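In this view, the complex is presented without one of its protein chains, the others remaining in place.
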Amino acid sequence: MRETSAAILTLDGLGVRLPAGADRPQALSAVSLSMAANEILCVVGESGSGKSIMANAIMRLLPDGVSIDAGRVMFEGRDLAKAGADEMRRVRGAGIAMIFQEPMTALNPLRTIGDQIGEMFSIHTGLSRAAIRARVLALLEDVRIPDPGAAARAYPHELSGGQRQRAMIAMALALDPRVLIADEPTTALDVTTQAQILTLIRDLQKRKKTAVLFITHDFGVVAEIADRVAVMQQGSIVEHGEAAAVLNHPQHPYTRQLVAAVPPLTTPPPRELSDDIILTIDNVSKTFRSGGFLGRGARVTPAVKNVSLKLPRGATLGIVGESGSGKSTLARCIVRLIDPDNGSIMLESKDWTKMTREDVRRETRHIQMVFQDPFSSLNPRRKAAELVAQGPIVHGTPPAKAIADAKELFALVGLDPSASDRFPHEFSGGQRQRIGLARALALHPEVLVADEAVSALDVSVQAQVLQLLAGLRQRLGLSIVFITHDLRVAAQICDLVAVMKDGEVVEHGPAGDVFGHPQHSYTKALLGSIPGGEFARKREAALLV
Amino acid sequence: MDAIKRYFRSPAAVTGLVLLLIVVAMAISAGWLYPREPLALAGRPLIWPFSNPRFPLGTDNSGRDIAAQIFHGARISLLIGGVATAIAIAIGVLIGAFAGFYGGWIDNMLMRITEAFQTLPNFVLLLVLVAVFGSTLTTVTIAVGVVSWPAPARLTRAEFLSLRNREFVQAGRTLGMRDLQLILGEILPNALPPVIVYASVVMAVAILLESALAFLRLSDPNVASWGNLIGLGRDVLRVQWYVSAIPGIAILVTVLAVSLVGQGLNDALNPRLKGR
Partner (left out) sequence: MRILRLAGRRLATSIPTLILILIGIFLLLQFAPGDTVDAMMAQMGGGDAATARELRRFYGLDLSVPAQLSQYLWRLIRLDLGFSSIYGKPVASVLLERLPPTILLMTASLSFAFFFGLVFGVIAARGVNKWPDTVISVAGLIFYATPSFWFGLMAIVVFSIYLQWLPAGGFEDIGAVQTGIWRTFDIARHLVLPTLTLGLIFLAIYLRIMRASMLEVLNLDYVRTARAKGLDETRVVTRHVLRNALLPMVTLIGLQAGTMLGGSVVVESVFSLPGLGRLAYESVVQRDLNTLLGIVFVSALLVILVNFVVDLIYARLDPRIVAGG
C-alpha cells in the first residue's frame, strides 16, 4: 500500500443498514479503506455490491430508511458520520464534491448551466455576480466544453450527454474540493465520449491534485485510470491494492472472476462460413418525420441510409455503433416492426419489405428478435411458460403442446423447467434474458436478431449468456444478427462485423480484419476508445507467450 | 396478497372502508328498517332530531321522516354513483384504448371529441342533457355517466401510449399477434389498474354531480335523493337548518369514504410510492 501522502479520507469499519424487507440486512458491512491526496481510487463491483451506497454514505445523502449504523468516516480530522447538518453542508461541494451517472436528470431542467454552476460560488463564497460569471466561464473552458459562453447560457436539454457531464464536472470542481466522488459518470455515455471524459478526469486530477474516488463496474475503466483499486461484493471489500497488482495478479476468486470476464479484444480464430446467404439487406433506408404543423417545421431524422449487408447461413453478423447510429432502427426494419422507406430485405428469396401485414404475421416465425431490457421485454402479468408458448399458440399449436414444448425450451436455455410457472419478477436479469431467448426460439426461426441482448446485464452474466448463444447457434443451425454498442462483446461472438455511424455502414468485413486492421477512421477511433484496451491487449499477448 | 396487507396497514384506507361499509349497510337495510315509502307523509312537519323517538332525525317541511330518506337515499347515491361510473369507465377505456394504441388520425379525431367534452363545463352539459332528455332516474344516471368519461379516457390513452412502446408489446408483434390480441391480452391488463383506482374519483364526482342536480330540483323528484332533501331544507334554513345539514353530512361521509378507499387502493398497489 502506498504510504506516500497522508490519508485524506478514511472509512473505518463503515456499516450501512437497509430497511426491513430488502434482500439483505446490511448494504455495507465493515468497509474500511483510505484515500490519499492526488490519487485515483477505483471502487469496482457489480450491481448490488453497495458501491453507490458507500458514496452516498460519505456525503450523508442516503435515502430514507437507509442509515449508517457502524464505523466512522474521517475527513480532515472530523467524523462525517456523526457530523451535524450545518457541518455537512459546509463540507459538501467545498470539501467533497460528487458527480453522478445520469447528467440529464442530475441537472435542473429549468435553470441554465451557468446559473447552476454559479450556485456553487453563491453558496460557499461571497463573490460578486460578475466575479462568479467570470469563474464559471473559466471552469467551462477548463473542462473543454465547446463555446463556453453559449454553454453557460444554455439549458441542460440543449447540450449533448458528454457536454452535460463536462458541465457537471466543472460544477463539482468549482471550489477545488479535496475529494471528488464520481459515481459511474461514464456508464450512460457513448464509448467515444466515455474515453474523452475519462481523459478529462485524469488530466484535471493531475492538475488540481484532487483525490478521486471513481466508482465503476467496468474493469476496463480500472485499467485505464486507476492508481489503486478496491473490489466490492455484497457490501464488503474483498480485495484492494495497487492497480497493477490487482489487475495482473488478482488474489480473491471474485476479483479473478471479474478480471477474467473483461472481454478480450482479440477475436477467436475465424470459422469456415457457408456460401449460402440466408439474409440479404439491400439499400435499406428509413427517415423519421415528426412534429410540424401543416407540413412546416417538421423534424427530419434520417436514421438509416442505404445500408446493404449479407448474412451467411449459420454465421453471426455483428452490427456495432453508438447511440444514434441507426443500428436499432435497422434491427426493427429487419423484423418489420418498422417499415423501411425503400430497399429490400430478402430472407430465403422472399422480400420482406414488400409483404403485407397479414403475410408478415404469418412469415414472422422465420425471423425472431431478442430484446434489450430484461425488465420490460416480458409481460409482468404472464407466467414464464405462457410467455414462451405465446408464439406457437398464435400460429396454431394447441396450448397444451405449446406449454410442454416451452418447458423443453427452458431446459435448452439453461433454466429449470419447473420454474416455468413463476412470474417474470421472480427471476434475475440474466434468467429473464434466457426466457426471452426461449420465447424467440419457440417458433424455430432461421434467423435470430439480438438487439443489445446482453447490454443490460452484469459482466459475469453477460459472458454466460453469450456462451449460451454460441452454443445454440451451433446446435440449432441459427444465423444471428447481433446488435451492440460494445465492441468487446462483438469481438467475442461475431464472425462478420459492420460498423455503423449516423445511419451508414462505414466499414464491414470478417471480425478479425475489422478489429485487427481497421480501415475507416471512425472504426479506429472506436477501437481506441475502449477503456482498458491497452491492458487487454497486453494481457492477451502475455497469455499467448 | 401483499397488496391487501398493505391496504390494511393504512389507517386512512381502513377508515374509508369502514365508512363505505356503513353506507352500504344503510342502503341494504333501508328496506327492513323503513319499509314504508320514504317520501310518504309520516308525521308532523319540522320535528327536531333527537326530540321524538319515532323520528330520530326529525321530519322535513312536509312531515316526511328524515331518517327514512337518509337510508333510502343511500341506495340512490350508491346506485347512481356505481352505474354512472361504470358507464363512464366503459366509454372512457374504449375510446382511450383505441386512441392510445393506434395514434395518428384515429387518435387525433378521438382526442378532438374528448377535448370538446372537456372544454364544455361538465355541469353545463349535464344541464343541457337534463333539459333535453328529462329528469328521470335513468336519464340522470346516464347523463352523469356521459359527462364523466373524458378523464378515464385520457388516463387510459396515456397508459396505452406508454405501454404500446414497451418491449413486451413489440415482442408480441414479432410473435405474430394481431392488434386486437395485443390490445386485449397484452396491454389492457397492464393498463387497467390505475384506471380502476381512478374509478373511485369518478364515483365521488358522480355522487356530487347528482346531488347538485337534485338540489337544483332538476333530478328525479320521485326518489329519496339526499340532494333533493337539501334543496327542500333551503326553504326553512333560518330555523330548521337540520333539514339541509343532515343529508349533506351523509353525502360528505359517502364521498369521503369512496375517496379514501380509492386512495388506499392506489397506495396499496403502488408500494414504490410509500411515504407519500
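Note that the chains are named A and B in the order they appear, and that numbering of residues resets to 1 at the start of each chain.
Here is the rule we go by: a residue touches a chain if its C-beta (ideal position, glycine included) is under 8 Å from a C-beta of that chain, and two chains touch if they have at least 3 such contacts.
Here the structure is a predicted model, which means the values were calculated and not measured.
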{"item": "Which of B:Leu57, B:Leu110, B:Ala191 or B:Ala204 contacts the chain that the document leaves out", "value": "B:Ala204"}
{"item": "Touch with the omitted chain, as defined above, among B:Val24, B:Ile113 or B:Leu269", "value": "B:Ile113"}
{"item": "Contact with the hidden chain (one of A:Tyr155, A:Phe288, A:Phe375 or A:Phe423)", "value": "A:Tyr155"}
{"item": "Hidden partner chain, touching residue among B:Asn122, B:Gln181 or B:Asn270", "value": "B:Asn122"}
{"item": "Positions on chain B contacted by the hidden chain, ascending", "value": "12, 112-113, 115-116, 118-134, 204, 208, 211-212, 215-216, 218, 227, 230, 233-234, 237-238, 241, 244-245, 247-248, 251-253, 255-256, 259-260, 275-276"}
{"item": "Chain not shown, touching residues in chain A", "value": "59, 61, 89-94, 97-98, 100, 102, 105-111, 119-120, 123-124, 155, 157-158, 168, 171, 291, 293, 297, 299"}
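The rule is simple: only the chains that are shown with their structure count from here on.
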{"item": "Whole-Å gap between the CA centroids of chain A and chain B", "value": "48"}
{"item": "Parts of chain B lying in touch with chain A, wherever the complex brings them together", "value": "166-168, 170-178, 181, 186, 189-190, 275"}
{"item": "Chain B-facing residues of chain A, complex", "value": "64, 332, 335, 337, 361-362, 364-365, 368-369, 371-373, 376-381, 390-391, 394-395, 436, 439, 443"}
